[in-house]
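Only one structure is covered here, and it is reproduced in the block below.
Complex shown without one protein chain; remaining protein chains in place.
This part shows chain A:
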């Protein structure tokens, strides 16, 4: 690990963390684009819902990408491990924006309505649970917390599998009719997660 980072630093002058930060900032572009277009009045008659839906889609896309990293390394030999953390944080960021647009921009923090939402409406419960999983994962992704959690970090971050499943269900049942895209994403989640069930003979699995 350290050898790799030294060599990459020699190559282009960026430390791995700097590269992670740059990737994160680069993929905030959709957020900046939407916000700019919304302020300019180019997102149609209901810019708030446009942003709500767009940010939700980006959240699940980045969640999918972060889940693809490990199988890519194990089965395709492509090592993008460096990008896993920023991708996970992007999923969290877009999920947080998605929730902000729902709670503040659209629902005006109407606690009566929001309480009914999270107590009676399954698709919103799935969405909220997804965010409640992503939140501690985002908070424990700094070097300090990773070190502090030690051997508990890994099992804690396996909760992301649950988040991916919950997010897929949230997306699938959010519409008035069935839409194709949520099913494509759910299928990808299934594929990425099922890779985790395949054990490699030479790596003994630890409990």
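General observations
By our rule, contacts are C-beta pairs under 8 Å (C-beta built on N, C-alpha and C of every residue); 3 or more make two chains touch, one makes a residue touch a chain; residues count from 1.
The definition used in the following text is that contacts and distances are computed from a predicted model.
Of the names listed as "Putative ABC transport system permease protein", "Archease domain-containing protein", "ANTAR domain-containing protein" or "Protein-methionine-sulfoxide reductase catalytic subunit MsrP", the one that matches the UniProt record for the absent chain is "Protein-methionine-sulfoxide reductase catalytic subunit MsrP".
Within the set A:106, A:135, A:149 or A:193, the residue that contacts the chain not displayed is A:106. Where chain A meets the chain that is not shown, the touching residues are 35, 38-39, 43-48, 51, 104-106, 108, 110, 113, 116-117, 121, 123-124, 174-180.
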